[in-house]
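The complex appears here minus one protein chain, its other protein chains still in place.
Chain naming follows the written order as A and B, and within any one chain the residues start at number 1.
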Amino acid sequence: MILAQVVLNGFLMGAVYALFSSGLTLIWGMMNVVNFAHGDFVMIAMYVAFVVFTALHLGPVFFVPAAAMLLFLLGVTVYFGLVRHVMRGPMLAQILGTFGLALVLRYATLWIFTANFVSLPENLLGDVVTFAGLRLEPSRVAAGIAALALTIGLHLLLTRTALGSRLLAVAEDRNAAMLVGIRPDPMQALAWGLGAACTGVAGALIALFFYISPLVGESLALIAFVVVCLGGFGSVPGALVAGLTIGVVESLTSFWIGPAFKDVVVFVLFLGVLWFRPQGLLGKA
Amino acid sequence: MSAQIAARALTRGVGNLVLGVLALAALLCWPLLVDNVFYQRIGALVMLSALSASAWNLVGGYAGQISIGHVLFFGCGAYASLLGYTWFEWAPMVGAPVGIALSLLLATIVGTPTLRLKGHYFSMATIALAELARIIVVNSPVLGGGVGVSGPALPRSMADLSFISPVPYYYIFGGVLAVLLLFTWQMSRSRMGYYLRAIRGQERAARSLGVPAPRFKLYALLVSAGFTSLAGSLYATMVGFVDPDSGFGILLSVKMVIAAALGGAGTLFGPLVGAALLVPLEEFTNAMFGGGGTGITYVVYGAIIVFISRFAPGGLAEILTRLQAWRARRAG
């Protein structure tokens, strides 16, 4: 029974990993830009949720869309203000630019909100329910369902709509896309906006059960990188599969071997996959 | 006409030479001119940071393989030095060759499979390797675990290289840096340099022209790993303490990349210029704003990095090239 609970918890955590990685994989895959500030985007979304809840007394129905919208704006702003120019330079410039951005976001938040930890009340979505002997936290279940929905939605958007085709066309070949009359700038700005908005939804949902502090993004960012890389850059379903895998693997390792070693197993798994399949699980060769 | 061009080239050559001599003289005399201990220490840290960034530059800059896991080698050096003291009471620098040997071994083992990976996958794999090393050290009580390892608390003899003044460190670090830069300069003009640049430009094309890409990438990685490890040993000798975060922390890798990128990756003096900008920037913002506890330090520091990447994505070397082009246009 305990083992079932371990797997379930790992699965739900994995869904959350997938959720906050989907935005990153979109940006990374579409534009071949690493966003080192990704963890801090999640953190900002968490603070948006916190502020909307404490100042306006509005629940998740409001703060999740609010976080999505604000992060969309942030994404577009970052694109036009920084990324568009950085993309002219070598890949190193992206590391430079987004790492600097991460520091600015993280410590500007610390400046405004202080380094103190805050959190939303735990039972915002109701108390723990027991189902067939398994304990389920509504907030985590909600995050898991949202992750699935968002992943499927994004995947459909990219593969089944005209907008998606245009986004992919720009990602594939910027110049060719221009030749067929697609202006790349708005498309790429949109990709940044969408990626950031997904991150916003993820952050706001994570805030339901996680502590909030200006430095929280740091511990989440590395997982997101591994998830995206393991799943294959730009592959939204890949991020889902990778996120769930890592969640369950982490959970089982910490239960059987010890929590100190869970990252060892995750990284070894990651390197193993890369060595045998250099394009990630679901990435295109 | 051609005589005129030759004369101009000559004056520019002489000008560059004079400039170079002046810069070298300034670097040599600097700690003696500034008799302020804190600034001298910053000078030493600039040299150390320039050393690890220049070592990184061989792989990341010249060969274009962006490693974000170089701290793996830095940590090997730092730990070898201080573990040598902890286990056998060696002077910290005695452990340095052990660290270098270990780094070369690691680079050979992980280099071959990792260097096959392309672009971001390579970068992510290097991060994962460095993180693995960090976690293994954290969980090995024999290696000091999470607590870390210390050097001699009080200097026992000159061999411990423990000085009150930062000036000796400045010259030691600077000397090693000079050796590395000389090597880099030689290499960049040799066949290896051309191969590496070809690999950076278009690896597939280089391979089809018969460049043994995997072998030369590995060579670059080996030299780079050795010097990075030496930088780690020197760091440990000066600070006298290393723990998993200060030896294997991901932030250190990122800082090597940033120093090189800021000055201009793949250029000889880029990392030195980057370090000379970054380290004082870091220390002075911290000295000025750090005590306030508001995090302004990093807001300012981060904003300046963003600013540079926004207006000179190729680093300061790009500004220099643009300046030269502009001058040439005006002169021509």
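The working rule: a residue touches a chain if its C-beta (ideal position, glycine included) is under 8 Å from a C-beta of that chain, and two chains touch if they have at least 3 such contacts.
Criterion: contacts and distances are computed from a predicted model.
Matching "Na+/H+ antiporter subunit B", "Amino acid ABC transporter substrate-binding protein", "CoA-transferase subunit beta" or "Chemotaxis protein methyltransferase CheR" against the UniProt entry of the left-out chain gives the name "Amino acid ABC transporter substrate-binding protein". The undisplayed chain touches these shown chains across the complete complex, A, B.
Contact with the omitted chain, checked across B:Ser67, B:Ser103, B:Thr184 or B:Ser246, is made by B:Ser246. Of A:Asn32, A:Thr77 or A:Thr114, it is A:Thr114 that touches the chain left out of the display. Looking at B:Gly148, B:Gly174 or B:Gly266, the residue that reaches the missing chain in the full complex is B:Gly148. For chain B, the residues touching the absent chain in the complete assembly are 34-39, 41-42, 45, 135, 138-139, 141, 145-148, 150, 153-154, 164-166, 235, 239-246, 283-284, 286-287, 290-293, 295, 297-298.
Where chain A meets the omitted chain, the residues involved are 2, 5-6, 9-10, 13, 107, 110, 114-119, 122, 128, 135, 137, 209-211, 213-216, 218-220, 223, 247, 250-255, 258-260, 262-263.
Going forward, only the chains that are shown with their structure count from here on.
One inter-chain figure worth recording: chain A and chain B are separated by 32 Å, centre to centre, where each centre is the mean of the chain's CA atoms.
On the side of chain B, the complex with chain A involves touching residues 60, 66, 68, 113, 116-121, 123-125, 127-129, 131-132, 135-136, 138-139, 250, 254, 257-258, 260-262, 265, 293-299, 301-315, 318.
The touching residues of chain A, when paired with chain B in their complex, are 28, 32, 34, 36, 81-82, 85-97, 99-104, 106-108, 110-111, 115, 214, 222, 225-226, 229, 233, 260-261, 263-264, 267-268, 270-271, 274-275, 278-280.
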